[in-house]
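The complex appears here minus one protein chain, its other protein chains still in place.
Letters A and B mark the chains in the order given here, with residues in each chain numbered from 1 onward.
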Amino acid sequence: MKKKLSALLLAFAMLFTLAACSSGSNPGSAAPNDDDNPQQTQSGSQGGSGETIALRVWGAEEDQALLKDLVEKFKAAYPDQTFSIEIGVESESKAKDDILTDVTAAADVFAFACDQLPDLVAAGALLPIDDQMDAVLQNYANKTVADIKSANSEGSVGSATLDGKLYAFPFSADGYFMFYDPSVISADQAKSWDTLLDAAQAGGKKVGMTLASGWYLAGFYYGAGFTTGLNADGTTSMDWNGTSPSGVTGVQVTQAALKIAAHPAFMPVIDGDSSNQIKSGSLCAVVSGCWDSQVAAEAFGDDYMACRLPSFMAGDKEVPGGAVASYKLMGVNAHSKNSGWAMLLAEFLSNEESQVARYSARQLPPTNISAASDPAVAADKGVAGLADQSANASLQAAGGKYWDPVKSFGEQIAQGTIKSDDASVQAALDDLVAGVTAPLG
Amino acid sequence: MKAATTSSEHITLERDLTSSGRFFTDLGTAITKGDLFVKLSILWWGAGYARRKQFFKAIAMTLLEAAVIWFTVAFAVQYVPKIGTLGTVQAEQVFNMETMKTEWNDYDDSFQILLFSVLSFVVWFAAVLVVLKNLVNVYQLQRREELGLHINTFKEDVSTYLNEKFHVTLLSLPVLGVVMFNVIPLFILILVAFTNYDQQHMPPTALFTWTGLTNFINLFGGGGLTLTFGYSFARVLVWTLVWAVFATFTTYFGGILLSLFLNNKRTKFAKLWRALFIVTIAVPQFVSLLLVRNFFADNGIFNGMLTSAATALGIIAEGTTLNFPWLTAPGWAHVMIIIINIWIGVPYQMLIATGVLTNLPVDQIESSRIDGASTSQTFRYITMPYVLFVTGPALVTDFVKNINNFNVIYLLTQDVYTTTNQALANSQATEVDLLVTWLFRLTQDYYNYKMASVIGIAVFIICAVFTLVAFNFMLSGDKEGVYN
Partner (left out) sequence: MEKKPINTKQLVKDIFRHVFIVLMVAVWLVPIVWLVVTSFSAYDGRDMTNFFPKEWSLIQYQKLFTPDTVANFPAWFMNTFKVACACCVISTLFTLMVAYATSFCDFKSRKPLMNLAVILNLFPGVLSMIAVYFILKALGLTNTHLGLVLVYSAASGLGYLIAKGFFDTVPRALCEAAKLDGASQARTFISVIIPLSKPIIVYTIISSFLVPWMDFVYAKMIMNSGISDMWTVSIGLYNMLDKSLINTYFSQFCAGGVLVSIPISILFVIMQKFYVEGITGGAVKG
């Protein structure tokens, strides 16, 4: 029994260290930057507020070198202020996962894909770009929020806006469209799935597209006029099991997708595996995005083509091939210790100059209208393909419950496990909608 | 030692002093019969020691008491009073134009409140034990003084911690570690199951609060938060058990057979073979499993090799590719996961079995051979029972480990396996999920901590029941006695 007594002596010693550490800093004020960060404590400061502003930026792996350059330029743009800016690695597609685990430990400024916006906003992770931020931008960067909104494409601003509030700065368009090999497929054949697949079969090649994904699959339905929506309580609304405003039923769209997937020349691609498949040489057309431009050029030849997704027949109506309009955004952590400066940095990393630099480094299409109209950018086939698709692309509003059920539904279409008679498809769609629209819990 | 007491008297007195063995009886005696200083020890922990001139101890206990009080005043009071509601003050922010910083109100963070309250309760529980134990101790001192027995000097007290109380010295740090990194997290986990901590209620932005048994009711079909949650739970549970049985027994018997094979006198270069098998354990699992996952991917190298082989043999036409869904279709994936687990687990079990087999009762085997028993008979009636006897308990722990075998399933199927079962997908589960991987995904991707906690508790109950039953069934008698 005495064991306990002495164990506790020690336990207390440690618990007090804990207490000392915690009571020092109010949990609420625990900032994204560790206090023991050596760079932060050395305050060799002159000019500006006299304080070294410590910031941390998260960007994609491929963007690290670019970010380094841009951050240097940012420092040069504000010579009166001393900064200590760290650059961390966080893939844009997974930023949410790490941010939401502990918002207060996440970076001050981070890049993320726009589908994560609702979750990030709901968790209070994003600092809204409100009137005060407008004032900050006016004071320091000489531009207003209205300037930024008008400088970027409407869709990109829309993707960064929720309930009328702007939450992040768009810096790159991230949508998908179709690449094809003109030696196998003519421009006319690329206009509809039927002719496209037949031409591919005749050429002994395949057409690749990811179906098991809430992002790609939605294109079929959005194109036919169906929608998804995000409710205030975080649940998702979905009408795919009904009839769209354009008079097409979800059953018909699903049957069309099933028919496409069952075509011998169709190849369902695993999400994220498209570049591998293009490289393998078995494809003559693929639904993908600008990130695959180079690979497509290598596989399909320099005269490769990029255009909007082909149309398909739903019942007796022709439905244009829709897509999800997606963007990459630069956001500011609501819990950032230096939120004002973080905002300025985020704006800087997404301004016209930075977008041009990003295009030259990685061929990612800018959202800035004047950057996009740059002749070199406009001539890029991938960018042109994305622009072509944008006529049929819609923003995607969906909550957290949307993704897994739709991914599974897409996989069922890809594998053909749904029977194509009306009743079975209707039942499958009803199940899907039930899952997507389920309350959170 | 006082001259007045002879040695035999001394022993009798010591025997009188030995505690009754029941803590609360001792405590009762101490409180009723203790003198003023003993009673005062409740308020001033060092009182009893100071009275018996054990000043070091008195100072130590006083400092400890001061520390506990300081902990309570400076730390615990911020959190513990809010435990009933888990906080009421929502976070609000104001941007300060001057400093370019966001200023926050003094908001409540439900998770911090929960965590630090649990911590405070643990500390206070410990403090109460200290006080009570302290009472008994100082009463003992009082008795020793009354009987004229020797009272330990500080040095003697210290030396007891290297002798009869050596276990205290040994256990204190490890126990502290376990309390901090195992017990407290565990309490949190259990408590979270009774709250609404999920994506809609994520600190620091939002508060969460107590919801009683709602989550448990929802899991077992009452509430209907997700229509398919109960169904998914049943499916995942069944696969978890099937997996645990197969994973445990295939590797266990595989390992024994392999080691028997290698241990056989007629096997040459046994050491070399053994070393080659061991290489597979030495490659970290996340490397070997991620590698294997790419090896068996739909468009992976294995399908590629099969295709070229089949094309060369003329089984399939030129240009067609074989795309076996090794790890992507139900059934296929289940079998492959178990096979890959054999690949990973058998060398390890072989190592253990090799060790066990070297200790085989050789004389028994010899005599059975003389009696004309065949090799298989020897194996069945002598080797196997011995090995089972020795490694039986390990088998039970292996089973529990496999129920919680996160690595194999997660590394092989995450981002690769897509379910075609809409009902499972609607609950974010897949056919190949174990309960632990499912709950991991619920926390990582959906921040559904409350349901994950409920599943965690369910996993614990399953493991506990199994362990109890298995140990009762397998272990007849306490083997410790054999050696002690």
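Some points to look at:
Throughout what follows, contacts are C-beta pairs under 8 Å (C-beta built on N, C-alpha and C of every residue); 3 or more make two chains touch, one makes a residue touch a chain.
Everything quoted here is computed from the prediction, not taken from an experiment.
Residue B:178 is the one among B:36, B:128 or B:178 that touches the chain not shown.
Screening B:278, B:315, B:335 or B:469 for touch with the missing chain picks out B:278. On the side of chain A, touch with the chain left out of the figure occurs at residues 1, 3-4, 17-18, 21-22, 30, 34-36, 56, 58, 60-62, 64-65, 68, 86, 88-91, 93-94, 98, 101-102, 105-107, 271-272, 275-276, 279-280, 291.
As for the chain not pictured, it touches chain B at residues 21, 111-112, 115-116, 159, 162-164, 166-167, 169-171, 173-175, 177-178, 180-186, 188-189, 258, 261-262, 264, 266-268, 273-288, 290-292, 294-295, 299-301, 303-305, 308, 343, 347, 351-352, 354-356, 358-359, 390-394, 397, 400, 404, 406-407, 415, 435-436, 439-440, 443, 449, 452-453, 456, 459-460, 463-464, 467, 479-480, 483-484.
In this section, only the chains that are shown with their structure count from here on.
Chain centres here are Cα means. That of chain A falls 38 Å from that of chain B. Against chain B, in their complex, chain A makes its touches with residues 1-12, 14-16, 18-19, 22-23, 26-29, 49, 97, 100-101, 103-104, 119, 122-125, 127, 132-133, 135-136, 204, 212, 233-234, 270, 272-273, 276-277, 280, 282, 334-341, 400, 404-405, 407-409, 411-412, 415, 417, 428, 431-432, 434-436, 438-441.
Across the complex, chain B meets chain A through its residues 23, 60, 64, 67-68, 70-71, 74-75, 78, 91, 93, 95, 97, 99-102, 104-107, 109, 112, 116, 119, 123, 126-127, 129-130, 133-134, 137, 161, 165, 167-169, 171-173, 175-176, 179-180, 198-200, 202, 204-206, 218, 225-229, 298-299, 319, 321, 415-416, 418-428, 444-448, 451.
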